[in-house]
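My questions all concern the structure below.
With one protein chain removed, the remaining protein chains of the complex are shown where they sit.
Up next, chain A:
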Amino acid sequence: MSRHRIVRGMDYNDEYDGYDDVYGHSVDDDCVSPTDQQWLYDRARGQQSMSAFISKNKNIEEEAEDDDDDEAFQKARRDSESFQMPELDELEQAKLSSCVDEVRSVVGDAVSERRIVETSMRFDYNIQQILDEILNEESSLKEKEKQKDKEQEKRSQKLKMPATAAKTLLMTTPTPKPTPTLTKITLATGQKDARRGFDIASPKAPASPVISGRNTPVDGGDEATTRNSNASFKLSKEQAQRNAQQLYTLERATLKSHIHMIVIGHVDAGKSTLMGHLLYDTGNVSQRVMHKHEQESKKLGKQSFMYAWVLDETGEERARGITMDVGQSRIETATKIVTLLDAPGHKDFIPNMISGATQADVALLVVDATRGEFESGFELGGQTREHAILVRSLGVNQLGVVINKLDTVGWSQERFQEIVHKLKAFLKQAGFKESDVSFTPCSGLTGENLSKGAQEPALKSWYKGSHLLDVIEHFKVPERAIDRPLRMSVSDIYKGTGSGFCISGRIETGVLCVNDKVLVGASREQAQVKALTMDELTQTSVFAGDQISVTLAGVDINNITVGCIICDPQLPIPVTTRFQCRIIVFNVKVPITMGYPVLLHHQSLIEPAVVCKLTASIHKSTGEVVKKKPRCLGNNSCALVEVETSRPICIERYSDFKELGRVMLRVAGVTIAAGMVTKIR
């Protein structure tokens, strides 16, 4: 097979990566596409804009022939194929469509839809003028073709120049049709290279400034093709040549941005109640269900748990009145979709909380304002402290502190200030920036200051700040690493409704589409994605940061365990049993020595491990080696250690993948250290 070059399917972007910067993936060919690319049907590109194609294209797609004679036809067809309707408001849209219909009735199908739309927008939907313009243009088409030939010669000379120079030159080159159209605006972004993750068209997706060299599109593409030829298994072409950023723009640009928020705090601080009430207030829980909870909780004599029952669903949790596993729910604010993760506060369920926190972008720390309760949660061994440190070590840096149950102390400002003062000092020490931490007084049970501003006069008198929903609204959406190779951590495995089984988890980096081939876990077995669902809705592609369920085929359910990583077959995740990490030791009762058995928490994975070597103890702030091969590691020290697991695990270096390079070491129900993976053996 390899002797036959699949010319038609070849991605010319990879062949001439020098021009890639310049000619990227533009949708407008007649301005900037002097290379061969113009005359070739690029299947991969067609598929990227498939949705646009289905909705708008009136031509029937056919196998592309390399007939150079019929340029006009080619161009027109491709135009409509890869053309996306400009974004307009409803009125404009209506005007436009009626205008297009009118014009079509006169000129027929000979003229591409794009041209019509462009022209009609240029002349502000004046049908007479539009028709004039279009028909005139038709007649002068031949002239233009000649002009274009010249143009092409000029370009082909430029091919020899370095890409950057070409880029600047290009700006000055007169375009054959100097009419400023809307599509040209998208072209301008194309020149800056859409694959670089820079996109003006999508207002909500922020520009990604941090992209490591490893993932620059040109290199990535190259690597992909070379590896593809070597790989023992065939990937579908779409998967190999996918342009993640474009796909993301296509699918998500119009949607609200999505964040995951974990709610943490000491046991009985009122986390579930607070969230339950918030869900009720935002209309995510129906009156009927709420009434049911009220009646049932009354029957058990635990009416105060009625809101908590929204998230605590298992019989065990309800009977005992505590959350045991992470509850999930979502709310929509004005600009965001927020997935709430309700973590258990009880000490014994911290493993569950850790697996929830690894999926979170931001955290909400709930503290009980009742006298004595705050103190017991905050003192050594209380969960307020441990949770806050844990989420910080797991990479959460925005924190909203909710001072709950303030009604029990009569909305006292002093109490509020006292708690804020204590927490501020502690959180600063834990590594939170002051600007990223907010404090909100409220009451989960009465619903005060949740979704509406303060109503209670006692609170209103001194509190002028924002309410809880507003705080959530103002969390910044973190950067999503869409351009990077796929990594997904499995947090749950269950039988789906149809055939096969489902795994759920969070996409840490990259893109996953239906029919993709993926590698599963440390055994690196190959599986195929059969279906993707997000919040019960079927999707065709999902992106970094999404919480999804995947239906897998081609792999046995027994070969997948909670905590394993699903990854890209071309750039698989390292698998190891021994790695070096840099740890920070928390308050420990006994020092860490060589041979110390620990539980390793990595994403949702919990694995017994042994600290098998203490390489060096290092200075906390400067990072200098204080002592080589220390005998033991005491409280609050920082060190390089080697950790060995009994079974191989998937892990990444912190410098490569932040999300997958963090580990927690726990012993006897206490977190003794947090670490970053520095070296993998």
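Definition applied: a residue touches a chain if its C-beta (ideal position, glycine included) is under 8 Å from a C-beta of that chain, and two chains touch if they have at least 3 such contacts; residues count from 1.
Heads up, the rule we're going with is that contacts and distances are computed from a predicted model.
Student: Name the absent chain by its UniProt protein name; which of "S-adenosyl-L-methionine-dependent methyltransferase", "Protein pelota homolog", "Glutathione transferase" or "AP complex subunit sigma" is it?
Tutor: Record says "Protein pelota homolog".
Student: Specify the residue from the set A:335, A:593, A:636 or A:655 that touches the hidden chain.
Tutor: Selected residue, touching the omitted chain: A:593.
Student: Based on the whole complex, identify which of A:100, A:430, A:493 or A:680 touches the chain you can't see.
Tutor: Within the whole complex, the residue contacting the unshown chain is A:493.
Student: Which of A:92, A:124 or A:316 sits in contact with the chain that's absent?
Tutor: Within the whole complex, the residue contacting the unshown chain is A:316.
Student: Where the complex has a chain not shown, which of A:325, A:386, A:516 or A:659 is the residue touching it?
Tutor: A:325
Student: For the chain not shown, which residue from A:127, A:477 or A:632 touches it across the whole complex?
Tutor: The single option touching the absent chain is A:632.
Student: List every residue of chain A that touches the chain not included in the displayed model.
Tutor: Residues touching the hidden chain, for chain A, are 313-316, 320, 324-329, 346, 348-349, 351, 491-495, 504, 557, 560-562, 588-591, 593-597, 599, 606, 608, 610, 612, 627-629, 631-632, 634, 666-670.
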